[in-house]
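The complex appears here minus one protein chain, its other protein chains still in place.
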Amino acid sequence: MKRILKTIGIGALSISATFFTLGQLQAAEVIKIGAVAPKTGPLAGGSTVSHWPNLKLWVSQVNGRGGLKLKSGRAKIELIEYDDRTNPGETIKAVQRLATQDKVDFIISPYGTGLNLAAAPIFAKYGYPQIAVTAITDKVPALTKRYPNLFFLLGNTTAFTQSVADILKKLVADGKIGNRVAMVNVADAFGIELANAARPIFKAAGLDIVYDKSYPLGTQDLSPVVKGAKAANPDAFIAWSYPPDTFGLTAQAKIVGLNVKAFYTAVATAFPVYAGKFGGAIENVLGAGGVNPDSAEMKAYRKAHKEVTGKDADYWASPVVYASLQILEQAIEAVGSKDRKAVTAHIKANSFNTVIGPVRFNNQNNDKFWTVGQWQNGVFHGVSSTGRPGAKTVKLKSGW
Amino acid sequence: MDILIGGILLGGTYVLMALGLQLQYGVARIMNLANGEILVAGAFGAFWFYSGFQANPFLALIVIVPLAFILNWGIYRYLLSPLVRRAKSRGQLEVDSILATFGLSFIFVGLMLAVFGGEYFSYGYLERAVIVLEQPYGLNRIAAFCASAALCIALVLWLNHTRSGLALRAVAVNPTAASLVAIKVARTSALAFAIGGAVTASGGALLSMFLTFDASIGVIFTLKALIIVILGGVGEIRGTIVAAFMLGLAETAVASLIDPGLTLAAAYLLFIVILLVRPQGLFGSRS
Partner (left out) sequence: MSGTDKRNFALAAMALAMAALLPLFDTGYWLALGVSLAMYGVLATSWAMFSGPTHYISLATAAFFGTGMYIVGGGVEILPFPVLVVIAAVAGAALAVLVGLTTMRISGVYFVIFTLGLAELIRQVVTWVQTTMGSSSGLYVLTEITESMIYWQLLLLLAVVYLVGWRINRSRLGLALRVIGNDETVAAHVGINTAKAKVILFVISGTVASVTGALLAPRWTYVEPTIAFSPMISFQVVIMALLGGVHRLWGPLCGVIPFMLLWDLISAQFPNQTTLLLGVAFLLIVYLIPNGVVGLIESRLKRRSSGNG
């Protein structure tokens, strides 16, 4: 019986092995780039907005130009995509498959903090540069020390919360609002980290946290949360929220009439669908991220994104994902070959012109990023950053 | 008072999620793990009508309900009834239907992904405040509640006062005995499965007025529906309705009085405690 099993096993292995070798027959003048991110599962809703469309846009633009400029000539990009179904085990397997079976030249970083960190050891092992975008953590120094190929582009938890605190502190100092803050967070990784980072920072900024509660991911009725916050009579409402609850909280705030002068929700506030759903009601809503929509690069990017993918880019992670691809592109072209070690070294040592402005990594970490944005006249403008120009002044929200 | 109304509104939402599964599991004996995907499909349908034709979700029901009925009838007739015939015991059927509908749920997710894409969908319909006893509530939630109440009444009347309803109840209690009194068990089961699917899809269409959804989110609704059906007792429509409102009230009360972070924990705790006291659910009888 055991023998039969083994025969079956070996048979299956060899069948799949043949499949893989068939997949490896490629034409010349091609640069193979792999991508792993959720197309299904809990994080798919975010990655389909911020991640995948940018890959499509970038590949179509680069190949439209004739490919990447290498010393040996132009090389067109062949993109190999895998769906990890928001499962770290699958991410690991898919990155391994890209590295050792498909033998791709470069790999785009995965989506989400957890999936990026799960894949980091493999990127490091094979020397692939990993320009992580949608991974926000406070462990940047420890992680970059551990993984010399890992770069962080989108920012860190402390900066995001610090910016919110600074905005509120200034509004309080200017006498525009009182110092009572209602704070809620989704009880999941990113929400927990942001809330934990925010508590001491808010206190240090002289803010009085009058309501501080979490709610589980997947809560279907957020009205008790919003009503509880309203009952605490706050001057500002801060929610470290995920996409579904960002929508839910905003809708409830509108219904319950939570008329604070500063209203902040975190992830997905910058999504086009957020504006599509609420229209003019979200004027002056604050949220995580932001861009400088007036720069020429950003305008061109948004136009191309719409043309190629048929959808609007979001106002936070989308352009940063695109910027990570631009960095990779510029580094590969500067080195002029598929030498991953040289490309990684180039990324570490140089400055890059991207859609979000010039980027120069400081110890593998980009320390100039947008932290807070605000909906103003139908556009999500950056209002606070750690060194990006073009911030608008924060406006007070006046009702829904 | 606020907790009471809020809880009842949420309970109405839960009724919409669970009632269809109850019909499918209680009568047709199919533990349908693709239930949540049918619900999401209903939500996508409503969204599509809303964005394409400016049709409100209630009008969309006119199309969604018959479509879902036909689709689910087809699923039962062509995919599940072979399993029912093949099964030697109820346990065997349970295992087979878990496997088959799990596969089915993947197929639905894949199809919705291909058609609509993977991003979040959310649109605001009737997102206005209505003041009831000095407290604001979302008009869309109240509308969904009224629709679910109407649905419950219609279902209960039909089950209790028509011949086909009686047949359905007979099959729910004992399929073998039902076949002895000249009830066509296979047809009745197909009917129950199809109606269950239609109820679930219309629930999805109504919930889409205020819930954010995406192609992969169905499993969350399936889990909730399973919990409610089991809490109420298998084959007991009344039980499902009571269980849904109990969970709604408990969640709202905990969220308002103790900590919103514990809402779901409280709901599951309630479920577990009740099942420990009454192992057949609130209304179920020991077979």
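Brief remarks follow.
Order of writing sets the chain letters: A and B. Residues in each chain are counted from 1.
Following the convention adopted for this analysis, contacts are C-beta pairs under 8 Å (C-beta built on N, C-alpha and C of every residue); 3 or more make two chains touch, one makes a residue touch a chain.
Note that the coordinates shown come from a computational prediction; the quantities given were computed from them, not determined experimentally.
Across A:Thr144, A:Asn185 or A:Gln364, the residue that sits in touch with the chain not pictured is A:Asn185.
When the full complex is taken into account, the listed residue touching the unshown chain is A:Asp138, out of A:Asp138, A:Asp312 or A:Asp367. In the complete complex, the residue from B:Asn56, B:Ser179 or B:Gln280 that touches the missing chain is B:Gln280.
Against the chain not shown here, chain B presents residues 25, 31, 33, 79, 82-83, 86, 91, 94-96, 98-100, 102-111, 113-114, 219, 223, 226-227, 229-230, 234, 259, 261-262, 264-265, 268-269, 271-272, 275-276, 279-281, 284.
Although one chain is hidden here, its contacts on chain A can still be listed: residues 1-6, 8-9, 12-13, 16, 19-20, 23, 39-40, 42, 80-83, 85-90, 92-94, 96-97, 99-101, 113-114, 117-118, 120-121, 138-139, 142-143, 146, 185, 187-189, 191-193, 195-197, 199, 214, 216-217.
Here is the rule we use: only the chains that are shown with their structure count from here on.
Centre-to-centre separation between chain A and chain B, using Cα means, comes to 35 Å.
Of all the residues in chain B, the ones that touch chain A in their complex are 2-3, 6, 9-10, 13, 109-110, 113, 117-124, 127-129, 135-138, 210-217, 220, 224, 248, 251-252, 255-256, 259-261, 263-265.
By the touch rule above, chain A contacts chain B in their complex via residues 38-42, 44-49, 52, 184, 187, 213-216, 218-221, 223-225, 227-228, 243-244, 247-248, 251-252, 254-257, 268, 271, 273-274, 276-278.
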